[in-house]
Each structure stands twice: as C-alpha cells, then as structure tokens.
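Below you will find the structure I want to go over with you.
Every protein chain of the complex appears in place save one, which is left out.
In order of appearance the chains are A, B and C, and numbering begins at 1 in each one.
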C-alpha cells in the first residue's frame, strides 16, 4: 500500500500517522523525495482499512498494491483448489454439471427431474427448498420438506445435492446436504458466511446482484478465514440497465477469477439470462472461457414450474445441450466429471 | 394485469390457461378482439407471479397494471403513516434527525457524541454495534456490548436509539432498542424481514445496494404482511458506474415513494456520498424534496474513527449543519421534531 | 502522479521509463525506499496518459493525484465563472430558469409557450429544433425552421434562446442562437466539442447518458482548451438499473462539481425523471443543493406534445412551480435572475 502525503504535512503529523499505522501488522516506510513524500507499507496489508487511512487529514491519496484477501489469493496458493463431493471433483481440469429444478415442488417432480438429468449426464442435482422471492405472496419453497425430497432424489440417483441456505437459523437442516449454496442476495450476509466458515462442507457462493469480483473474493475470504477452504465461486450475471436479459452474464469474470484465485468457478446461465433459449449458447461460452462447473435449471414441465419457468430447460432440451457441452468440454481439454 | 395471447393460441390452450389462473384470487376475463385476444385479470393480482405467467407457451406478453404490494400501497392507505418512537414522531409533516457515529467504539466516544448531537438538536441517536464490513479483517463492531453502550447513551440523553441488526440470531439483543435498522446488504434478507414483521418495533429499512424502489416496497411488504406496519424506508444511494461519490443519491426517490406509499422516507446522505463536505448540501436537498427524516454520521474525531471516518461530520460541523437544516425545515413547513 | 514500480524492475528499465516520461512536461522524481521504489511526477501531469504508463512492464500501479483537467479546474481558477447571455447572467449567485417545450412543433405552440413561461418568470426559452430520437420513425424536429421559430419567439418575448446542436455540419444555423446545447448523446462527440470551442458562444453541456463527472469535466476541457470558456454544465440524470424514473437524478453532483470546477451547473429535472409530478420537488431539491440554473420542459398541451409529453408541465403547473422556486431561491440566497 502506498500513501501519498499532502505537501503541507508536518513532521509531527507524519510521525503520528506512522505511529497509528503500527496498529496493523505492517512496517511503514517513509520515502522522502524532493517534491513528494510517500509512506510505503511493507508486510501484510490485508487488514489495513483503506478508508480509515484515507480519512486522515494529511493523506492526499492511497493506493492498494496488494489484494485485500489472503486465503483466496492465488499469489499465496498457486495450485488450483479441487473440491471432493462424494467422490466427484469440482475444479482442477474437469467440468461439473449441476442441474435440476429451480424449486423443489413435489417428490415426483424432483425425482423425475433427477433421473432425467442423471441420464443426460449431469454430475450433481440442484433444487431450491428455501426460495428467496421478491414478493412475500410468491411460493417460498417447501423448506425442510424440500430438503427431505432432495435426499430421496439422491438416494434414487446417487447424485450429490446442492441447495440454498437462506438463514443461519436453518443450518442444522443442511447437515446432510452435499453443497450448501449461498444466493446472490446473501452474498454479503457476513454472519452467515462466518458460520459457514465453521462448517466442514463445500459452499457454492454466488456473486451478489451487483457484486464486484473483489467483493465476491472478500466474501469467500470470510468463509475461508474461519477455516473452511471448500469454496466454489459462482458467476450468475450482474444487474445493469439492460432489460433484454434478466442479468448480464459476465463471462470475462471466469478467466479473471482464475488469475486472482485458486478457487473453482461455476457459471449459472439460467439466472444470468432468464431465457431458456440462451442457456445452451451461454453454457458453451462458459466452458470455452474456462469455467469449472455449470449450474443449469431443468424442469419436467417448465410452463407449470412454480418459479423461474421461463429460464428452465425441459429434460429433452437439457439432454441435447449436454451432448454439445460434452463435446465442447472434451475439445477444451476438461471433460465432464462423472 | 393484462395478458396478451399469441395469435396461434387454441381455444383449448386458452381454457387451460384460464383454469390455471384461478389458483390466484382473481377473475380472468377473456377479451376477444378481431385481431387480438387478451386476458384481463380482475381482483387482487398482488400474488400473481408474473414470471410464471410469462413462461406459458401461448403468452406473448404480460403487463402488470397494479402494483404487486398491498400493505405498503398508498392506494389502499391514503393517509401518511406516522410512527411514534418514545413520544417522538417520524412521518406526517415533521423532520426527524437521527445522528451519531457509524460504529459504537467506546462508551466515552458514544456518550460524548450523543450529548453533542442532542445539543445540536438531533432527535435520535444512531450507532452501529454490528457492522457489515466487506473485509473479515476489518473491525466488526462491538456487538452486544455496543448495544449496552447505546442504552447508556440513551439514559444519559433521552435520545431514542437506532441500530442495525445483521442476523436473526441476534434478535433478542434488540429488545430494548427503539428502532431496528436493516442495512442495504440485508434489504432482501427475506427470512430476517419476516421475523421483524412479527416484532412490535419500528424498522428502518434501507434500500439495497442496487435495489429498485419496487424491491424496497416489496421488502417493506414482507415486514408488513407479517403484521408489523411500522416501517420507515431509507434512501442511502445506489451503486452505479460513478466513482466520484461512494454511491449515487437518488433524491427523486423521495417524492416518488411518497406517491406510491404512505410510509415515511429517510435519507442518509453520509452513506450516499461518502464525502463529509457533501453531507450538508445533500441533507438540505433531501429536506427540499420532502424527506421525513435524515440519518447523519457524526464522530467526535473523524480521522480516528474505526470506520467511515471520511464521511463523518465533527460535532461542530453537525451543529452548523443543523442550523441550516432547522431553517430549511421551517421554510418547507416541516419543522424538526424535538 | 505516483508510479509504483515492480520489485523486479532493473536500473536500466527504470532509466528507460524515466527517459520515456520526459516526453510529457513533467519532472520524474525517483524515490527509493528500502522495500519500494516509486516515481513521483512533478509538474503539469494533465497530459500524461495514465493508460500508457500502466502498460509499461515494470509498472505495478499508477495513481493520479491531480485532476486531468486544467481550464475547468477550480484549483487554478477559484472564482465562479459567470456567463452573460444578452444581459442575463448564469452563475455567481443567482438562479436562472430555462423553460420551454421539448420540441419546437409550430410557431403558435412555441410562441404561446414562450409567452407563458415568460409571464411565469422564466429567464430563458428552450426548445428543440434538432431532436435526437431513438427511433428513425419518430419526429426528428423541424431543423432550420425550428430555429427560425425560436428567433420569432425571442423577438416576441425578449427571452434568450437555448437549443440543441446535433451535428457540426449544422453549426452555421446556430449563429443567432444564444446558448448552444450539447445533448447527453453528444457529450463525448469530441469533434463537435472542439468546434464549439472555437465559437464565441455559451455552450450548455449535458452529462452523458452514463457519463462520469470526470468525463463531463474533460468534455468541458475539450471546449475550453480551444479557447471558449463559456461552458455551462448540466446534470440530467444518469442511466442505471432503476426503471421507476427515466434516469436517476444525481443531485450530489451539484455541490461536488462546485468544488471541482468554477463553471456554472444546471439541473434538468424533466429528462432526469421523465415524470411531470416529480419535476417540482426535484427542482426545489436542485436549488437547495446549490444549482445555478434549471432547465424545465413546458408544453401548452402535454398530452398532444410531439415528444416527451409525459415529462412536460402545463403553463399553469409551471407558474405554480415558479412561485415555489422563487421563494426557495430567495431563501437560499440566490434569487431568480430576471
């Protein structure tokens, strides 16, 4: 971190600032040029609060040179993180396909879908038991019962299950879930993230509705700093002024995240676009930019889905998409994990 | 709600759709013109899930005519909601000024600030005990102890206290708080909102980081639909591409919210701008557009604040600002609530 | 400007960079600390291309300390710029109200509106002769004839006229216009800006659809660097994800621009909100945050306006708004310019 001082800063003020900086685990290093004075901070600047530094009277500008995250940082952990989920792997050179309905509606719907996505070659089953809905009058998910149904579907198909937690108070219900998903609206629910950091379970962390990549990595850091390093990041589109798609899918984030972090990166083309016909091309694009996993919504009867029907594939569409994804994944040298 | 049907829709499909729509408490009304067929929905369309309708094969387009919120809707509740907080009122023609430090740091800092803002004419005291910080390495707030300190500051000054809840699991700690604040990052934490809907305590609900006004009203609806009608909305700036200010303060939201809802509207110029020198002009602007309350950060020693120093006023600056706000509030016919 | 060098930079590379930097009118100043090496640039860094510096192999980070604009910078020109328009002044402590129709449609409509806004107390007349419309099938403005009509309206009322230029090739038609407006879509039409910089005529420069304040100031700098210092900035709302209003009016930009530049600042609540009922409160808010001028759309018959009817005031509404603006402007110590 480089702190540029104002010209009028006195010796006394600078000493005070240097003294104040020692609260962090860094070595302040005053560099006095002819026309400018700068303090360079040597050491681990992760914990330095850039806004507090900026608020000092004698500070003209501050520039962070190193990233404010450590555990998630590829600089300190060059090897890809590979997460084992019931013997299947996420990260490290394969493609994982997580598919299933937006919401768990009934046992029949869920199990039928699970069987269908398994047959088509999906690696894991997703399904929402707790649903964050904008309206209190919309279907809120089956809750505990939904998780029960997912477990039955896992029994039936062997597919590991991925489902979203909405509140810390429900955490015990997720004991037998294979991957706990944190939705976009909870991407900065720091209390929840810390609690998940104390679990020994993979967490699929979605980017916030308008979250920056740095915020996503800082949210991963919240989980990791508590001891859980099994974090899977997920790009699911960001909110912009464009209304032609539900969100804007930021595929450049995939290679950029791969540069910045060792954690695996998932892409969710269903929520990103909100349009069923865009899922296949966007999923292919996601594989081409190097994603480690895909999360795709599949429903046995989209027009009658209780949520997100417009962005769900039918089992037949999903099977056709899987054929193309399989070929693309092979071509890109990261075959679908089975 | 108006549903435009595709030209090729068959009688059978239309009947099926009409039948499906009866799951909602509405009367579908088919209007057949020469060249177009439309279904109008009569009744309470609040609960109708527009995305599910959109997902039907024969639907060309759907247009919501009525708002999807009921309890928060001025249409059904024309009178302004006025919320009583220990004898002080928010809404209904006065201006409430809520001031205090971003974070509760120490008893001395909090009580000194409380005394200073009271002397300057503030109506209530704010202070963060639980702090949502982007970095896990930044100061996270004093938690329970912070709330204790706020209670002491209330004892000392008589000012009601406003403080933020970050997680449902802490709710018991807020029993003796006067207004529970929900921060921007929790604006769509629906589980928390529902729980607050079962409290008998005013809730200061902030707009999400990139929340629409309709989402804000739907979040208010979450609280109100559970029985708690004491909701205070708060505009605190939204995230955009502009980096000159921390967020973009959307002052037009104030008169627009007043048209759409009967709930009082607060403006937080501190978080909106992130720049101390912009707080006074923006607060004056907020009063001029008709806000019911202001929330302003004041710190006895901003350069040494543990968070948000760059956007805090000193007690002297706050007192000067209050003089101008008092005059502006009088001029606008909504004097400061004492 | 501060350039942080990478640790591995060699003496030879640093010398090369320092040599390269001398192409700009600055003195590079190498500051070598124990653990970090930094180059500070002393002198006028306005012309230094920060992206080119960033592209050098040995550069870790660059931080601009001074603004990249000179002529528009209050630092070098502390006094407010006051622009004289046919004896009326914009800037320097008064409020100018520019009102009139979105489009010049007919001579009758324009002159009637001009008379009405003059009676209500407006200072200048606006009206579009060239209309930037999203659709090629929408009314494109009367062009040359529209400017003729505006001149007649000026003759009739004495109000100076403000109208938008869309292309450099039309510039001769604007010889007798009092203020040339540059619309949001042309805010970075640099060829046009340079040409206007060679005119001796006030330019009302609108912020781009998603323009930053720095970009607005750089566009002003384009005009000023060619010799024309009569630039009036205009905040007209920016594009965001929010659809409740046409744009999001950024009123905090007014005091922030006043800190950064000496140029007068106009606010256009009509385009910012797109909703007639929000114009009055937003105009009052704009005066309260300190704007120098307002631009307001008025139409004698909004439902039959050829463009922007939904955001136009009737003459009666405008007169009522003017009464409130007059009082607010007096209260704020910057009475309406007559």
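The rule is short, and it goes like this: a residue touches a chain if its C-beta (ideal position, glycine included) is under 8 Å from a C-beta of that chain, and two chains touch if they have at least 3 such contacts.
Computed from a predicted model, the values in this text were never measured in an experiment.
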item	value
Chain not shown: contacting residue from A:227, A:281 or A:335	A:281
Touching the absent chain when the full complex is considered, from A:83, A:97, A:116 or A:213	A:213
Residue among A:13, A:240 or A:314 touching the omitted chain	A:240
Which residue of A:45, A:273 or A:307 touches the chain not shown here	A:273
Where the missing chain touches subunit C, by residue	20, 46-47, 49, 51-52, 54-57, 68-69, 130, 132-140, 166-170, 185-186, 188-192, 194, 208-210, 215, 218, 221-222, 225-226, 239, 302-310, 312
Subunit B residues touching the omitted chain (full complex)	2, 4, 27, 29-36, 38, 40, 42, 60-61, 63, 65, 210, 239-241, 243
Contacts of subunit A with the absent chain, listed as residue ranges	210, 212-214, 238, 240-245, 248-256, 259, 269, 272-273, 275, 277-278, 281-282, 284-290, 327-328, 331
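As a working rule, only the chains that are shown with their structure count from here on.
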item	value
Rounded Å distance between subunit B and subunit C, as computed from the means of their C-alpha atoms	32
Whole-Å gap separating subunit A and subunit C, where each centre is the average of the chain's CA atoms	40
Distance from subunit B to subunit A - Cα centre to Cα centre, in angstrom	27
Numbers and ranges of subunit B residues touching at least 2 other chains	210
